[in-house]
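The complex appears here minus one protein chain, its other protein chains still in place.
By written order: A and B. Residues from 1 in each chain.
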Amino acid sequence: MDWRRFAIIALVIVIMFGTVVVVGISQNSPLVIITSMLATTIAVATPLTLGALSGIYCERSGVVNIGIEGMMLGAAFFGWLASIYMNTVFHQVPMLSLLTGVFVAVLTGGLFALLHAVLSITFKVDQIIGGTVINILATGITGFLNRQMFFGSGSVFGGTVPHSPGVLPSIHIPLLADIPVFGRIFQQQPITLSALALVVITHFVLFHTRWGLRTRAVGEHPRAADTVGINVIRMRYLNVIIGGFMAGLGGAYFTLESISSFEPMMTNGRGFIALAAMIFGNWTPFGAWAAALVFGAAQALQINLQFFRELIPPSLAILQNSYVVGLAPYILTMLILTGLIGKTIAPAADGKPYEK
Amino acid sequence: MQNIDGQIPVKKLRDLLNPLLVPLLAIFTAMVAGGIIIAIVGGNPFAAYWGLVQGSFGSAAALSETAVWATPYIFAGLAVAVAFKGGLFNIGAEGQLAFGAVMAALIGYALPGWLHIDLPAYIHIPLTVGLGMLAGAIWAAIPGALKAYTGGHEVINTIMMNYIALNITSFLLNGPMRDPDPLNLSARTPEIAASARIPTIFPDLRVHWGFVLALLVAVIIWWLLWKTTMGFEIRTVGANPDAAKYAGINVKRTIVITMAISGALAGLAGAIEVTALNYRHELGFSVGYGFDSIAIALLGKTNPFGVVLAAILFGAMRNGGTRMQFMTQIPVDIISVIQGLILLFVAADAIIRFIYRIRVREERVVLTRGWGG
Partner (left out) sequence: MATNDIVLEAKGITKHFPGVLANDHVDFDLHKGEIHALLGENGAGKTTLMNILYGLYLPDSGEIQVDGKPAVIHTPKDSITLGIGMVHQHFMLIPVFTVAENIMLGDEIVRNKIVLDQKAVAKRVRDLSHQYGLEINPETLVSQLPVGVQQRVEIVKALYRNAHILILDEPTAVLTPQEADELFVIMHELTKRGVSIIFITHKLKEVLAVADRITVMRDGKVVGTAKPKETDEAKLASMMVGREVILKVDKDPAKPGNEILKVDGLKVHDIRGLEVVRDVSFHVLAGEVLGIAGVQGNGQTELVEALTGLRSMAGGKMWFSGKDMTGKPPRPITETGMAHIPEDRQRHGLVLGYTVADNMVLNTYYLPPFGVHNMLQPAAIDSNARKLIEDYDVRTPSPYVPVGKLSGGNQQKVIVARELSHPVKLLVANQPTRGLDVGSIEYIHKEIIVMRDRGVAVLLVSAELDEIMALSDRIAVMYRGQIVATVDAAKVTREQLGLWMAGAHPEE
């Protein structure tokens, strides 16, 4: 990631924040608006950050993964299902139910990733098609089970959606959260905080450990790695599965941290936007996180403009329309992919099956 | 390479059946796996599948409905298949279809009013369908042009265009194009004029001439790809863009044209749904066509006639699924699971070859490439 890229990201975020400050200044102080927007931005960027990290593990080892969307959707469903089971069938306390849910979500992501690994590494299926298979299967399975278990006449919960254990509570980090006004930014829920930690950890793993060196080698020039005794297939399998865990945690955000219910296709393209963030971040964790923040900011903008709806002057009425404002992240993604803001370079062996 | 007799080998029946073997086994395997899932959730797979067959092929009405379902699948499957032939992965059939439908609805209900004349059907129908196609073509040409001239990957861009299309159609159908009928509670357009409606083939059945058009278009696409110089260019760019450039083909233009053709076919799917079936566009009616069409194109091995067969199969499953749900209370969503599994086994044909110990290798077709460009 070069400084120009970070500067562009900062600029875009400042413009989006500025818009809300200008609109809302008559009701709140700029400082309050900015901290609240920052907090929202970081929170809503969570699935994008985790999705991008998922992509980084896969693609740095040479496997393109467009199935992140499906992995997150599957994880969101099964994690939620597990938490409800724990809560209503096994009568566990909400906290334990939720944590079980997170665990199951992460595991689900890993299992979908294992399928992707089998398809793309062992069977050498075209990796983009393999990812599409994951997306379609995840949509089908979650849609089917959601209806079968909660709405069918023979359903487990008798045709009603049972009481859910709620969402994961915010964590109060001592000191940081006590800072006046700005403390609000650090008042976050656990998956969001783990995502931030995972950005740092992934950077360290990728660039300062043996594992990371070998992962990058396998993604750049698998044959070279093979000739020095590195097991290319094993490295790719493990990295794709780790990537699946990341996507699974990202999926858990939707049903265990953001809201406490499941909707079919609720990931709504976040998995694909995460890939764009990964590309814009040049396959680096910090870069991808910064790019994810841009999308988070776009969403925070949308939320805040809805909040300040009444204050928007008639000349800017277009900003009142959530459909129009909602276009921002998608158009932003396409702009980023044009490479007009600087080309990024994918790992050299990304998407290519390894043939001995 | 010893045999230099210079003869085109005569195709034996076995050679003709061989390409069908893997798709048929993939369908069979997916059905078995789906049956196991049905059994796990407490259903009777045999009853379920019997309902499926009854509902899709059991009567004239069932056959008619299967054809009705298959029609958009044929168009959208062809759309994805053409893109694959050109080395492009169009995941955006959904959005292109929606745009074609919105445009067709607009021309269908509003054009006579704008012109203050009653249009004859022979003008109004082609205009409605044609502009619907055009809308889809433009919607797909945008990611095509981005791919050709900036290198932005079409997989992500076509998906982004889906969401943009969804937002714009939501905006239109909730705002400027919303059906003003005071009884209307949903996001939909007004009904199109009678002069823009494609008639049904039989008086009592819903199957319409759009189905016949779909079959005709499949033939046209086959002809375009294999008999024309433009088809040669599309296929060459798809098979080896470097060689295409070497051969003097304008690769960038061909990419845009391929995406436009692909989008036009998807737009046609939407336009036909509006003009021949629903007579209006309603939000949410097309959810799922985009991904289904990928499965259909792959199941049909990107061959136009294969796509027709695959589309009829998928149409039959969707159609019969409703009866299956009615008879066995198995949610119709199981069809999505089975279709996902069919795609899984078709894409990973190595799994099928492994399970059934098939040794004949076929040529691997390179369908897509990584982010490189």
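Some notes on this structure:
In the analysis below, a contact is a pair of C-beta atoms (placed from the backbone, for glycine too) under 8 Å apart; a residue touches a chain by one contact, two chains touch by 3 or more.
No experiment lies behind these values; they were computed from the predicted model shown.
In the complete assembly, the contact with the undisplayed chain comes from A:R223, out of A:R4, A:H163, A:R223 or A:R309.
Not every partner is drawn; the one left out touches chain A at residues 208-210, 213-214, 216-217, 220-221, 223-230, 348, 356. One chain of the complex is left out; on chain B, the residues touching it are 1, 3-9, 226-232, 236, 239-240, 242-250, 363, 365-366.
By definition in this document, only the chains that are shown with their structure count from here on.
Within the complex, the chain A residues that touch chain B are 64, 66, 119, 123-130, 132-133, 135-137, 139-141, 143-148, 151-154, 265, 268-269, 272, 275-276, 279, 321, 323-324, 326-327, 330-331, 333-334, 337-340, 343, 346, 350-352. Across the complex, chain A is touched by residues 37, 41-42, 89, 91, 143, 146, 150-153, 155-157, 159-164, 167-168, 170-171, 174, 287-288, 291, 294-295, 298, 329-331, 333-334, 336-341, 343-344, 347-348, 350-351, 366-372 of chain B.
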